[in-house]
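The structure appears below as structure tokens.
All protein chains but one are shown at their positions in the complex.
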Amino acid sequence: MTVVDNPPTGSAAPAGMAGALASSKGAGADRAFRGLAVAAGVTVLVILALITFSTTSSAWPAFTKYGSSYFFSTDWRPNQKKFGIVGFAWGTAVISVIGVLLAVPTSIGIALFATEVAPRRLRRTITTVMDLLASVPSVVFGLVGFYVLRAPLQSLFRSIGDSVAGIPIARNVLGQGSSGISLLTAGIVLAIMITPIITSVSREVFNTVPRNDKEGALALGATRSEMITGVIIPHSLGGLTGAVMLGLGRAMGETIAVSLLIGASSSPQITANILGPSDAMPSAIARNLSEASGDFRAALIGLGVTLFVITMIINVGSRRMVSVIDRRIKGAA
Amino acid sequence: MTITAPSAPTQTDATSVADRLKVPSDVRVSTIKGARFARNRAATTAMTLAFVLAIVPLVFVIGNVLAKGGPVVTPSFLTRDIPTTAGASELKGDCAKINKYDPTAACDESAVKPAAPKPGIGPAVVGTLITTGLSALLAIPLGLLAAVYLNEYGKRNRLASFIRFMSDVMTGVPSIVMGIFVYTLWVLEFGQGRSALAASLALACLMLPIVVRSSEEMLRLVPNALREGSAALGARTWKTTLRVVLPTALPGLVSGAMLAVARAAGETAPVLFTIGAANTVAAATTVTGQSTTLSFQIYNLITNGGKISPQMAWGAALTLIAMVLILTTIARTVSARFTMR
Partner (left out) sequence: MKNRKGFAWLFALVAVVSLLAAACGSSNSDGGTTTTKAGGGDGTTTTAAPATDGLDALSGTLDGGGSSFQDTFQQQVSSDFGALVKTAGGDATVTYTKSGSSDGKKGLADKTLGFAGTDSPIKDEEKAAFGTRKMLYFPIAGGPIAVAYNLKGVDVLNLSPDTIAGIFQATITTWDDAAIKADNPDAKLPSTKITVVHRSDGSGTTSNFTKYLVAAAPTTWKLDKGETVAWPASTQGAEKSTGVTSVIAGTDGAVGYADLADAAKEDLSVANIGNAAGDFIAPTPDSASVALAGAKVADDLTYSPLNVDAKGAYPITAPTWMLVDAVQADQATADALKAYINYVLTTGQDQAKALLYAPLPADLATKALAQLDQITVG
């Protein structure tokens, strides 16, 4: 880090140092403080381990009892003790993909706008807008979607459904919209919710593009768009992948807004029909866990564990990606 | 991704740029015309549009919440108990409606209609303050100490790197998993039941990695010269940390912690299974008893139907957003001051 560049600060620090000088014995105190700090650091690990262990062990009965049918079946009928989670995984996958597909171009556009196009004044506004968007709680998105967007979307979806009724493939994808709540609705709201995080990571990535390269391209006569596609994007590909994966992880774990807007099918199936209802893994847990007991509870917690593992993999992957970029940048500098 | 050799000369970069661009050498900026110019214009427009596209939902959400929640939020709305007879009052006194569903009802048109219950979310306000406060008390000291270990002691050693990596991973754990964790271990396994404390534990789990990472970033910004100076004066690391590093980084630390608190205040998923329910301010003023929070209450109210519940949901949403924004703004102001120096 660029620690050395920082100008010497304030007058309070030397005062602190003088105080420190006054009592510089106390190796014991140092050892104690160090021990405390190490303990705190290790506590983070312990908590993560506890989360993993306790959720997995509560879900274990579901995994062992239902085995492969738990992970590879869409047959979810709690009243008949059938627990196949594929339908929920599908719902989660579809809305996350919709969310990412919509959010990525927008976020990258905003990030480029902020780093390359916008005047300095506007840049701070962009940051503020993104901060504001990021700070709107999930449940508020759900509230607005549920009360304000549902009715107009319902008539929109129905007219889409009517107009594609005769077209073979479109009929299957857009045909079933009967109320404003659907996979697409949830996906759009997810896109809004993950835009701030993808934007802020992308901005950081774009800021690491060496100035020389950019100016070199411009000096060679490239237009701004050519400079972006020729220099910035190739340089940032890895970092952008990390940003997208981070957004994907966020989208998959999003619970409340999705729960209100996805349609909450009780046994979601693998379907291409994005205007119809379905359900996602976290929202199924949110609605049912409080009341569930026995195998049903284990199966729901199993959904959580599965989600946990998937987001874990995605996150580790994206961190690796970002840290490799980090190292490369530092190496080049 | 492969790591490029650290000594990669900038010269090769420049040539590769020219290669990738395939820019004819005689082209000059002022002569950019036709298709290339149009493409550039289109790209710029697209980028600007992307920004506008992000403003639209923000304005839409905030506008709706302000317009619908604004008239509801009053000091007494914020402190009054949650009306529990809302459902009953919407049925009573409406003889036309009662007779539609119960033809033999003895409904007296002239009887005094029961007063509509007054909307209030006092318990949720109190509950939010208590649970987020409590989770901050649990997570911030622990997270700060962990950050001190990472930056002042562990630095780049194995354990520190591992903790750093794991807390990064932990920030990505879906918030509902934190709820499940506390529900299975604390509420069910330990038999502690649902309570404000249980919800705080779940929120603390959510906040902890955020606090660790943001605090570490802030500690890293403290100039090494200060540490060295302190060490040169004979202070040991703990004294240097407590007397020099932490005070210097304080604004940044406060800002990071408050962002984490703001995040926790808006979360619903970790609270769902852990908090229970409370309808009165008296009941919600508790640590070990069941309580409620604004976010949880909004979620409840959305599905409650009727006339009063949606009103209350909008009011609660405005309150929650205001609360989160106040925390965020304070945090931003603090950090802006910090970075300006």
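The first chain written gets the first letter, and so on, giving A and B; residue counts start at 1 in each chain.
Following the convention adopted for this analysis, a contact is a pair of C-beta atoms (placed from the backbone, for glycine too) under 8 Å apart; a residue touches a chain by one contact, two chains touch by 3 or more.
Since this is a predicted model, take the numbers as computed values, not measurements.
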Residue in contact with the excluded chain [from B:Val281, B:Ile298 or B:Ile321]: B:Val281
Sole residue of A:Ser69, A:Ser179, A:Asn212 or A:Thr229 that reaches the chain not shown, by the stated touch rule: A:Ser179
Touch list for chain B against the chain that is not drawn: 79-81, 83-85, 87-92, 97-98, 100-105, 111-112, 114-115, 117-118, 122, 125-126, 129, 133, 191, 193, 247-248, 250-251, 254, 276-283, 285, 290, 302-306, 309, 330, 334, 337, 341
Touch list for chain A against the chain that is not drawn: 9-12, 16, 75-80, 82, 87, 150-151, 154, 176, 178-179, 181, 259, 263-269, 271, 276-279, 287-288, 290-294, 296
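Going forward, only the chains that are shown with their structure count from here on.
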Of all residues in chain B, those that touch chain A in their complex: 1, 3-6, 8, 10, 13-14, 17-18, 20-21, 23-25, 27-29, 32, 36-37, 39-40, 42-44, 46-51, 53-55, 57-58, 60-62, 64-65, 142-146, 148-150, 152-154, 159-160, 162-163, 165-178, 180-181, 183-185, 188-189, 205, 208-209, 212, 220-226, 229-230, 233-244, 247-248, 262, 265-269, 272-273, 295, 298-299, 302, 310, 313-314, 317, 320-321, 324-325, 328, 332, 341
Residues of chain A that touch chain B when the two form their complex: 1, 3-4, 6, 8-10, 12-14, 16-21, 23-24, 26-27, 29-30, 32-34, 36-45, 47-48, 50-51, 54-55, 58, 105-110, 112-114, 116-118, 126, 129-133, 135-144, 146-148, 192, 195, 199, 210, 212-213, 216-218, 220-228, 230-231, 234, 238, 246, 249-250, 252-256, 260, 282, 285-286, 289-290, 301, 304, 307-308, 311-312, 314-316, 318-319, 321, 324-325, 327-328, 331-332
